[in-house]
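Heads up, this is only part of the complex; the chains shown haven't been moved.
Naming follows writing order (A and B), and every chain is counted from residue 1.
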Amino acid sequence: MSQDGGCYTWIWTCFFEYSTPKILLIRSRKVGAINRFIQAVIIGYVIGYVCVLKKGYQETDTVLSSVTTKVKGIALTNTTAMGLRVWDVADYVIPPQEESSFFVMTNMIITPGQNQSHCPEIPSATANCSSDGDCMAGFSDTRGNGVQTGRCVNYSASAKTCEVLAWCPLEEDVDPPEPPILAAAENFTVLIKNHIRYPKFNFSRRNILPHINSTYLTNCVFSRTTDPDCPIFRLRDIVSEAQEDFQDMAVNGGVMGIQIRWDCDLDMPESWCVPKYTFRRLDNKDPENTVAPGYSFRFAKYYSDGEVETRTLIKAFGIRFDVMVFGKAGKFNIVPMLLNVGAGLALMGLVTVVCDWIVLTFMKKKNIYKEQKYSYVDDFELLSEEIP
Amino acid sequence: MSQDGGCYTWIWTCFFEYSTPKILLIRSRKVGAINRFIQAVIIGYVIGYVCVLKKGYQETDTVLSSVTTKVKGIALTNTTAMGLRVWDVADYVIPPQEESSFFVMTNMIITPGQNQSHCPEIPSATANCSSDGDCMAGFSDTRGNGVQTGRCVNYSASAKTCEVLAWCPLEEDVDPPEPPILAAAENFTVLIKNHIRYPKFNFSRRNILPHINSTYLTNCVFSRTTDPDCPIFRLRDIVSEAQEDFQDMAVNGGVMGIQIRWDCDLDMPESWCVPKYTFRRLDNKDPENTVAPGYSFRFAKYYSDGEVETRTLIKAFGIRFDVMVFGKAGKFNIVPMLLNVGAGLALMGLVTVVCDWIVLTFMKKKNIYKEQKYSYVDDFELLSEEIP
């Protein structure tokens, strides 16, 4: 191409050259139809599925979220231990604020007036004894309540257990009360404020949508059919949407997931980007393969009369609500689009492979096509010369 | 190609065959220039945009993060209710530790000496009454403070409300004090320790960078211009960087986002991977479409003299600082690179499509080109034979 000229000429010639493949056009209904059909499938796939359904032309980002919650409600209980008592939010939300979850106490075992002293351990395999020899001073069972003193004392008229140094009196090892003490918690409401952000697109949004005014907010309660945008939820509704019974769940406690999904197509109007709420139970109801069913923890209120420190131990059963925010925003971007278009074009190369195979194998005139399509240069007789 | 030999020969021949398309070279300035221009655009896009700007040759991973915070500062208040009082970190950070956020109380409504008893409800639509008949024993309003006893009592000289069983005296329904009680909180500082990890690349890093020594850390305060690497932040600076006024925000509380972005190119030196701090207000300032503006919650300190349990109810207004860590690490990987190169090559196929269309439609010698480029095999006369 270039031996007969200088280097400059060669580059010049080469630069202004355009190479296009030589094409054999076969005018045949059968092959033509197959060809067009496969082309249509691939174009349909690329446009219909990748572009329209999967939005392959979009760059995506995952959500950054901030959640605040505010529970409201009053419960009245009447127990022998405490008499008539009213519970408000400062009593039953523990701790008073968390980052993206909140706990509502629904049931409890209260052990008031504990102080550091000696008392018989709760009967168990390691605590039962018949004489001091069965107890080991200083031993503490991980599942026990205190450190053994080495003495064997009467737990009840019929049972003897090892004495322990502990917060005495010990919490009784009983099942949680049924019905739950704070059964009224089902009517509590929670206001969930959620602010999300897609940092890649510099896009922020709140779950209190712009069209909602404060009058509506003071009165509404979320309902999937009538008030799907209200960010105030009645606890019973949350639990029952997850196909659970609040009163059942309240006895042993549990974990509920409040899932807020923000799937936003930022090529569309901003007002289309709204949260979708769904609710799921996250802990295992099935008592077969679980320990410590439900959700509970112990905390104490400490008192002091200046001399002796006493505490009220509360084993709190309740429902922890985890607010889980997730979602994906997509926005048109040239890179993923060309990536998908490029891959689609490459798939078009398959058309030729498939059609050639049909034409050259099954058609009556295949030998004519072959003759026209292929030219041969045979090099086998030159093999010895080729190898240096 | 193979009927004339055995199967072995056929495979042999086929294996050592190389098929290359036959090419028509057109030497024309116009077409050549168009051809080269489109090629240059595509190569430029693939190399410049995909590879250099978007780092399409990199595999990415998202960040795993752990945050600890430590607030410091002392505030002096002088209120009629409490007299002269000093507040330290154990008083105003509630709860004392959280996973990746911290709350600093800036304002409060304190109701000391509450105990379970009867008192008139705060006036409201459901609580106002003129006689006992307006009150319903056992009724409790979700937005109320207790459970009605059924009696209508004097709230003040002029107003009567239903009596409730509740923690009495009730918290007064007033706006938070202005200026905020703990206005001095603006000078508090917080040390944020952040440890991140990209599990896919087994890469860890801390926001206390290797070149920082402990002497510097004991004295520095973050400043975007002079101390951009110092992990100690003055609360006022955080709020003012988000274009907000600390004293305004402190009255009703709010939520601030401390965003730490770790965008790391792991093909570069490790020391280039540094955190970027930005600050945003996350709650809605606009009082139009919101309820419970700002950020507040109630908690109580419980006391007992052995007989009666009393509590001090505190409605705490304050700023919750959410530390949000995000980012993406990229590292060279052959799969995304070849994916992008492949898609780029496929786009090169577009060159031929465009140039062929120009050459065969607009050029004067288009018929010569057509003659050279295409050969025809016409099959239409055979249609009747083809269809079986």
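Note that in this section contacts are C-beta pairs under 8 Å (C-beta built on N, C-alpha and C of every residue); 3 or more make two chains touch, one makes a residue touch a chain.
As the structure is a computational prediction, the values presented were derived from the model and not from experiment.
Sequence-identical chains in the complete complex of this entry number 3, based on the file rather than the 2 shown.
One rule holds in what follows: only the chains that are shown with their structure count from here on.
Taking each chain's centre as the mean of its C-alpha atoms, chain A lies 16 Å from chain B. For chain A in complex with chain B, the residues that touch the partner chain are 13, 15-31, 62, 64, 66, 68, 70, 72-76, 84-86, 88-91, 93, 95-99, 184, 187-189, 191, 193, 195, 197, 199, 206, 208-214, 217-218, 301, 303, 305, 312, 334-335, 338-339, 341-343, 345-346, 348-349, 364-365, 368-370, 372, 374-375, 380.
Against chain A, the residues of chain B that register as touching in their complex are 1, 16, 19, 21-29, 31-36, 45, 49-50, 54, 56, 62, 94-95, 98-101, 103, 116, 138, 140-147, 164-167, 255, 257, 259, 261, 280, 282-284, 287-292, 295, 297-300, 302-306, 311, 313, 316, 320, 322, 324, 326, 339-340, 342-347, 349-350, 352, 355-356, 359, 372-380, 382-383, 385-386.
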